[in-house]
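Contents: one structure, followed by commentary.
A protein chain is absent from this complex, but the other protein chains hold their places.
Up next, chain A:
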Amino acid sequence: RGLFIIRVFLLFLMGETLPRVPGGVPVRTLRVKMVLLGSSGVGKSSLAVRFSKDQFRDSSPTVGCAYLTRVLYLEDITLRFEIWDTAGQEKYHSVTPLYYRGAHAALVVYDICKKETFVRAQVWLRELEKQYIPGSTVVWLIGNKEDLSQNREVSLQEGQNLAQEKGLSFTETSALSGDRVNELLLAVGKSSSHDAPVQTGRLSDNLSLSNGVPQGSDSGPTFGP
C-alpha cells in the first residue's frame, strides 16, 4: 500500500512528461472539474497555475474566467483536471453559470494573513449553498499563503473549526512554495472520483479527450432565466 502511494507520487511528480505505458493500454479517464472561489488577492490564480504547471509567477488580476488543465497519469486511471479560475466579480456575472456548472470540486480560498478574506470565505460558502453548486460537489476550504505564517491572522485551528462545522475538507497551502498543492490536487481527484463521469480513453490521447462536451449541463438547476 505504502509502495503504491510512493509510486503514485513519483508518477505525479513526473507529470505529463511521463513516458507512456507501452501498448496504449486502455485506462479509465476521469474528468475532474474544479472551480476556485474567494476574495481577490488570496492566490486563486497562483494556485491554478501551480495546479496546472507546477510553477509560481506573480500574476495580474484575472480577467473573466481562466481555464487551465492538468492531466495526471496514475496507475490505473488518468485524471484530467479542468481548473476554472475567476476574479469572481460582478462584471463577469454572465459567465458564472458556465463556471459553476457540473463542478466536481469547489475550492474556497482565503489568505491566512488576512482575516477579512476568511470572513469573506464564509460569504462565498453561503453563496455556494444557496445557489450554485449541486449537492455532489465536494467543497474545500483552503487557507493559502501558508509560507507567510509569521504574519498569520487566521489560525490553523480557526480554519479547521470552520471546515468541521460546515462539513468541508480543509488544508493550508502555499502557491508560492508549492507546499501541499500536489497533495491537494490528488485528494481532490480522489474525492471527486466517486461521481465523476468516467470516460474510456487511451493513455496516449490526452489532447483529444472530449473537452468539447460540457458535462452535466443539467446538474446546475438554478440557472437560466
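One rule holds in what follows: a contact is a pair of C-beta atoms (placed from the backbone, for glycine too) under 8 Å apart; a residue touches a chain by one contact, two chains touch by 3 or more; residues count from 1.
By definition in this document, contacts and distances are computed from a predicted model.
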Exercise for review: Write down which listed name, "Vacuolar fusion protein MON1 homolog", "Protein Abitram", "Geranylgeranyl transferase type-2 subunit alpha" or "Ras-related protein Rab-17", is the UniProt protein name of the chain that is not shown.
Suggested key: "Vacuolar fusion protein MON1 homolog"
Review point. Looking at the whole complex, which of A:39, A:137 or A:174 touches the chain that is not displayed?
Key: A:39
Exercise for review: Looking beyond the chains shown, say which of A:87, A:156 or A:187 touches the absent one.
Suggested key: A:87
Point to revise | Sole residue of A:29, A:62 or A:192 that reaches the chain not shown, by the stated touch rule | key: A:62
**Study point:** Touch with the omitted chain, as defined above, among A:52, A:78 or A:192
**Key:** A:52
Point to revise | Touching residues on chain A - with respect to the absent chain | key: 39-42, 45, 48-49, 52-53, 57-69, 83, 85, 87-98, 116-117, 119-120, 123, 127, 207, 211-214, 224-225
